[in-house]
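One structure is given below, encoded as structure tokens.
The other protein chains are all here in position, but one chain of the complex has been omitted.
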Amino acid sequence: MNYPVIVINYKTYLETAGKRGLELAKNAEKVHADTGVDIIICPQMPDVSMIASEVDIPVFAQHADAFPPGGHTGAVTLEVLKEAGCVGTLINHSERRMNFADTEHIVSLARSMNMETIICTNNTAVSAAAAALSPDAVAVEPPELIGGDISVTTADPEIVKESVEIVKKINPNVEVLCGAGVKNGNDVLKSIELGSRGVLLASGVAKAKEPAKVLNELVEGIIKKI
Amino acid sequence: MNYPVIVINYKTYLETAGKRGLELAKNAEKVHADTGVDIIICPQMPDVSMIASEVDIPVFAQHADAFPPGGHTGAVTLEVLKEAGCVGTLINHSERRMNFADTEHIVSLARSMNMETIICTNNTAVSAAAAALSPDAVAVEPPELIGGDISVTTADPEIVKESVEIVKKINPNVEVLCGAGVKNGNDVLKSIELGSRGVLLASGVAKAKEPAKVLNELVEGIIKKI
Amino acid sequence: MNYPVIVINYKTYLETAGKRGLELAKNAEKVHADTGVDIIICPQMPDVSMIASEVDIPVFAQHADAFPPGGHTGAVTLEVLKEAGCVGTLINHSERRMNFADTEHIVSLARSMNMETIICTNNTAVSAAAAALSPDAVAVEPPELIGGDISVTTADPEIVKESVEIVKKINPNVEVLCGAGVKNGNDVLKSIELGSRGVLLASGVAKAKEPAKVLNELVEGIIKKI
Partner (left out) sequence: MNYPVIVINYKTYLETAGKRGLELAKNAEKVHADTGVDIIICPQMPDVSMIASEVDIPVFAQHADAFPPGGHTGAVTLEVLKEAGCVGTLINHSERRMNFADTEHIVSLARSMNMETIICTNNTAVSAAAAALSPDAVAVEPPELIGGDISVTTADPEIVKESVEIVKKINPNVEVLCGAGVKNGNDVLKSIELGSRGVLLASGVAKAKEPAKVLNELVEGIIKKI
């Protein structure tokens, strides 16, 4: 990842499925081309290969299972994700929590495959634990703010600052992102002022009437800063 | 579904990922075109949309989560699967078991969306329970034979016969498929003689040196019969 | 089980832990002794052995795991439950759902150990599926009514009637109980009029100021009927 970065999690919104998901990816690609700001997209699982083949910005998975290739019906391995065009994966999102051993396995395996990982966390203590696994980044998101209207940077700036402090203390190579309620350029700007290196967001873009416009606003927050 | 049917579960084999998965789909499409025998493919999740757009045979998911569209990171909804080109889904595979309520939800929701469901089961009693949910089909597979060298039709023909009997007693509209260890046309033939309407297989095709050849052999079993 | 029956699920309420749980058990024992109406109690897991040794009414577990005795830290097997004094178990409660294969395993294993099972279900279709596994009883509880103030017998009497019909059609030996919001004797009476053979309840007793009084009222509903 290059930082600052904006990570767009498609989740399972109708608005990000299929063609609309591809269109969102194209919009993100254009904003990146226009501004140089890095945008990572995390498409819905069935669309990963299709979307990754159509855009030239980094594609992450929303999740990966700690299974090797083989007889694991319904699972998604890092191996198939890499072949599908993913360069990394979110892991342990509040909506898809994972145990320690499996998270560690995915982080280590990804590293050996030159893929990147962002471990999502729900509070400062968990950010610390995640940092100890040496992912590329930790993304702290208070679950109660996810999908809401108030940005974590307004509602709970301390969690961002404290996560940055503790993560850097445990492993200075791990970057911190933040998310939950992030909607506009001010939220992004604030997140960077708090020491994070980018934001993770979903509904703010996915459910926007004009996603392209929202993307541009988000990026402005970063451009102002750098 | 048209019966008899051959369902090919890609699982998470390296041999079915990406391009090789697409090639397998093309082979299945060709065998169907040549013989008229119905073949359903269940690609790896990240490839579903990509493969469904390239072939003209039915594509099923390997699994679907009982979540509505929305904030469910890492999940796969029926809605996105339909948009990705799936016409149905396996559910409750031995490698991805699901609880009663979620299975019932997926079966009912699929029905309302004109999608089809195959509930996988591990024994006769579970086949009966699955039939009571009125899926399109029940696929019985003794877990200890999955991925092995001996076909269920040889190792445990009774489980197929008994599943057919009890499923038909509970709901005559539900068809029975069988799987586990199925490798060739004789196994398919035998499965149909036992009352099933098709087979579910994975490694037999996925790990074959010449998948196209194996597909042809499987279909011969059906052609002999009909 | 003897029917009609009142099943009291302690869940994890503070009010049913330890000594208060034992006191509730003693109250249930007294009401049974006074009236002859059968009451089953399902204590909190750590108290099962302690409570079962102190009362002379049937004790069920709230849940059992589909593991054999052995290396399964944190699990609860039917074997240890039997030794602890349980004569049966609830299974697949809406708050602890279980997959088909594991539920079937517990029901079959319990039968072979002369223990009884009540499969909890969330709707009519799932009641049908559960009946196909031949437990002793199916307890239908609409999840949205659990813990609420309106009894299933008032809010959704159809689900009880329909569950009775379909369960009896699939397996006449399986009895139907109902639950969710059940609070007093009228609810019990109504449930029996709808064809169920008893009720499953939790907060109505557990959180009552005077549990003994509530137990007496519940039993009155049954006594009126028989």
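Think of it as A, B and C in the order they're written, each chain with its own count starting at 1.
Going forward, a residue touches a chain if its C-beta (ideal position, glycine included) is under 8 Å from a C-beta of that chain, and two chains touch if they have at least 3 such contacts.
Everything numeric here is computed off the predicted structure, so don't read it as measured data.
Q: Since one chain is left out of the picture, which of the remaining chains does it touch in the full complex?
A: The chain that is not shown touches these displayed chains: A, C.
Q: Looking at C:24, C:101, C:202 or C:215, which residue reaches the missing chain?
A: Here the residue in touch with the unshown chain is C:202.
Q: Touch as defined at the start, partner being the missing chain; which of C:45, C:109, C:150 or C:212 qualifies?
A: Answering carefully, the residue with contact to the hidden chain is C:45.
Q: Taking the full complex into account, what residues of subunit C touch the chain not shown?
A: Where subunit C meets the chain not shown: residues 9, 11-14, 17-19, 44-50, 53, 61-63, 67, 69-77, 79-81, 83-84, 86, 90, 93-96, 146-147, 202-203.
Q: Tell me where the left-out chain touches subunit A, residue by residue.
A: Contact residues on subunit A toward the absent chain are 92, 94, 97-104, 108, 121-123, 125-126, 128-134, 143, 166, 170.
In the analysis below, only the chains that are shown with their structure count from here on.
Q: Chain with the smallest distance from its CA centroid to the overall CA centroid?
A: Checking distances from each chain centre to the full centroid gives B.
Q: If you average the CA atoms of subunit A and of subunit B, how far apart do the two points sit, in angstrom?
A: Once rounded, the distance between the two centres reads 34 Å.
Q: Between subunit B and subunit C, tell me the centre distance in angstrom, where each centre is the average of that chain's C-alpha atoms.
A: It comes to 36 Å between the two C-alpha centres.
Q: With chain centres taken as the means of their Cα atoms, state the distance from subunit A to subunit C in Å.
A: For subunit A versus subunit C, the centre distance works out to 44 Å.
Q: Check each residue of subunit A and list the ones that touch at least two other chains.
A: Touching at least two other chains: none.
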